[in-house]
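Note that one protein chain is taken out, while the other chains of the complex remain in position.
Let's look at chain A:
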Amino acid sequence: MNAIKIDNMVKKEIHTVNNYDEFNEYISKLSEKKAKVYFMFTGKKKENGRSWCIYCQMAEPIVKAFIGELQKEIIFVYVDVGDRDYWKDKACPFRTDARCKLMVIPTIIKWKGVQRLEGSQCTKRELLQMLFEDDD
């Protein structure tokens, strides 16, 4: 796990996990944490630093900017689901894991919630806004 950034003002944590094992490990340590946890699943970055998945490429800067401005106590975790072949495999563990029910990338989910944004929804600020709203 790398790139841990802690915003002291609002205790915002941003992490990156690089594969399924790291994802699992991250989740296993999660239980005690109180803050709301969100995962964004995207395709592996190519040498040029951009994801092989064009929709992930489009979403990432928008999400990054949004999270940067967000004044909320949350944990936001970028999850790398691997390269194209790995993800396209129907048996890819990210797809079969019932906890995240991934069908497409990019997907952002609220951990243990029903809230999720998929595909081009991740590029819309008003929908991102909703995702981080407190609701009952």
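The rule is simple: contacts are C-beta pairs under 8 Å (C-beta built on N, C-alpha and C of every residue); 3 or more make two chains touch, one makes a residue touch a chain; residues count from 1.
Everything that follows uses one rule, which is that contacts and distances are computed from a predicted model.
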| item | value |
| --- | --- |
| Name of the absent chain as recorded in UniProt (options "thioredoxin-disulfide reductase (NADPH)", "Signal recognition particle receptor subunit beta", "RBR-type E3 ubiquitin transferase" or "Vacuolar fusion protein MON1 homolog") | "thioredoxin-disulfide reductase (NADPH)" |
| Touch with the omitted chain, as defined above, among A:K36, A:R84 or A:K124 | A:K124 |
| Chain A residues touching the omitted chain (full complex) | 114-117, 121, 124, 126-127, 130 |
